[in-house]
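A protein chain is absent from this complex, but the other protein chains hold their places.
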Amino acid sequence: MNSLKEFTKGFLRENPTYVQVLGMCPTLAVTTSAFNGLGMGLAATSVLALSNVVISIIRKSVPKNLRIPIFITVIATFVTILDLLMHAFTYDLWKTLGLFIPLIVVNCIIMGRAEAFASKNGVWAAFLDGLGIGLGFTGSLVLLGTVRELLGNGTVFGLELWGKAFNIFVMILPPGGYMTLGLLAALFAFIGLKRKQRGEQK
Amino acid sequence: MKEYIRNGFILLIYCLAAGFALGLVYTITKERIAITELGKKFEAIEAVLKDESGKYIVSLENIRTVVSQVKDETKQIFEDGKGKVYSPVYQFNSELGPVYVLSASAIGYGGTVLVVASFVKKSDGFMLFSIRVTDYSQETPGLGAKIGEEDIQKRFYPIEPSALQNGIHVDKDANVSGLSVEEAKAKGIAKVSDVMTGATITPRAVANAINAMLSYLRSGVK
Partner (left out) sequence: MRVFLILFSALLVNNYVFIRFLGICPFLGVSKKMDTAVGMGFAATFVLVMSSVITWLVNRLLISMGLSFLQTVVFILVIATFVQFVEFFLKKNSPGLYEALGIYLPLITTNCIILGVALLNAQANYSLLEAVFHALGAGLGFLLALVVFAGIRERLELYDLPKPFEGLPIALILASIISMSFMGFQGLIKL
């Protein structure tokens, strides 16, 4: 039960994008289509889960004042491994995500989880935490990518929904990224407020 | 002081471990990356040597032998201010005459656009036989990135040498309207404004890259 909670908290309650407002750069930059969002999300998830595990293993042998540089080294190592693997096996996605793969290193979500969770908890819990938060991040990216792709291009995951009938080009351009995320964040805040109100009435 | 040395030592051990792990993964994936890159290259070269009916004008074995013989590394060999041409330049013999396959880049909307093209040498100059836009990853999806669609790339070729006297242009720059796609090609114009509304910079980059390759070829190939 407890481990299930570690896993699912990232989906909504501690959602990295909408609740914690972390990792904004890739969130906005690569979500021009749902597929790119999914690719980026899964890439970040694998780095997050693996680095959480390693950091949890070494947490007792790391001197306190060396924490940050060592964590960065661990994360950067996994990111580079991922970069090499993606270059070798998923060439097209690697090309599209481009600079944002190495930039996973400075994604505040990963450093944040290493600091706040992995360095204080056991291996299994750290793994579940990384996986859960990562999937929450992936979900946000896919949602954002879907909305932008649908409104901007009339497709979802490349499947034509209404095609060229109704397109707002600006949605796939940079301003559309900010706009969509802002409106979605407002929507989530609205749902949160409604829930709270209902709770108070009871 | 002792504390500093100890910390430095610990950090060094972690860095060495990281470096070792990366070295290992790098050695494992190196070959695979090289194969992927080469495969992409073959794909593009083969694609530009196909005519409209899908028939290769140079046999596949011939392509493989020529490509694997050329060992030059990719580097810039020519620049005309708008586009950059890269080595290696491949030369094939075909039933139409000597064919040159080369690549060039030009600046698009978000970054560089990479084009591989084939030119057939004819008595009155170079004919643009076919192109493939191989890297448009920095262009906007749904706008500039539409250049990846084959039907749109077909608007750029084939163009006879006589129409290429002043290079190739996109219809918006050529200030013409009302031409059909084929009529435009006869004038060295790629008609794209009807299929790429709102994106003029990306097709212009493709035209710039093609023009750079043309000037390179005209400057004399050995």
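Note that the chains are named A and B in the order they appear, and that numbering of residues resets to 1 at the start of each chain.
One rule holds for everything that comes next: a contact is a pair of C-beta atoms (placed from the backbone, for glycine too) under 8 Å apart; a residue touches a chain by one contact, two chains touch by 3 or more.
Predicted, not measured: the structure shown is a model, and the values here were computed from it.
Student: For the full complex, which residue in A:Leu42, A:Leu103, A:Val123 or A:Ile168 touches the chain that was left out?
Tutor: In the full complex, the listed residue that touches the missing chain is A:Leu103.
Student: Which of B:Ile10, B:Val66 or B:Ile107 touches the chain that is not shown?
Tutor: B:Ile107
Student: If you put the missing chain back, which residues of chain B would it touch?
Tutor: Where chain B meets the chain not shown: residues 15, 18-19, 22, 26, 107, 109, 201.
Student: In the full complex, which residues of chain A touch the absent chain?
Tutor: 21-26, 28-29, 68-69, 72-73, 76-77, 79-80, 83-84, 99, 102-103, 105-108, 111, 170, 173-179, 181-183, 185-187, 189-190, 193
Here is the rule we go by: only the chains that are shown with their structure count from here on.
Student: From the C-alpha centre of chain A to that of chain B, how far is it in Å?
Tutor: Averaging C-alpha atoms per chain gives centres 33 Å apart.
Student: Provide the residue numbers of chain B that touch chain A in the complex, in ascending order.
Tutor: Interface residues on the chain B side: 6-7, 10-11, 14-15, 18, 21-22, 25-26, 29, 32-33, 36-37, 40, 135, 137-138, 140-143, 198.
Student: Along chain A, where are the residues that touch chain B in the complex?
Tutor: Per the stated touch rule, the residues are 32-33, 36, 62-63, 65-66, 69-70, 73-74, 76-77, 80-81, 84-85, 87-89, 91, 95-96, 98, 149, 152-153, 167, 169, 172-173.
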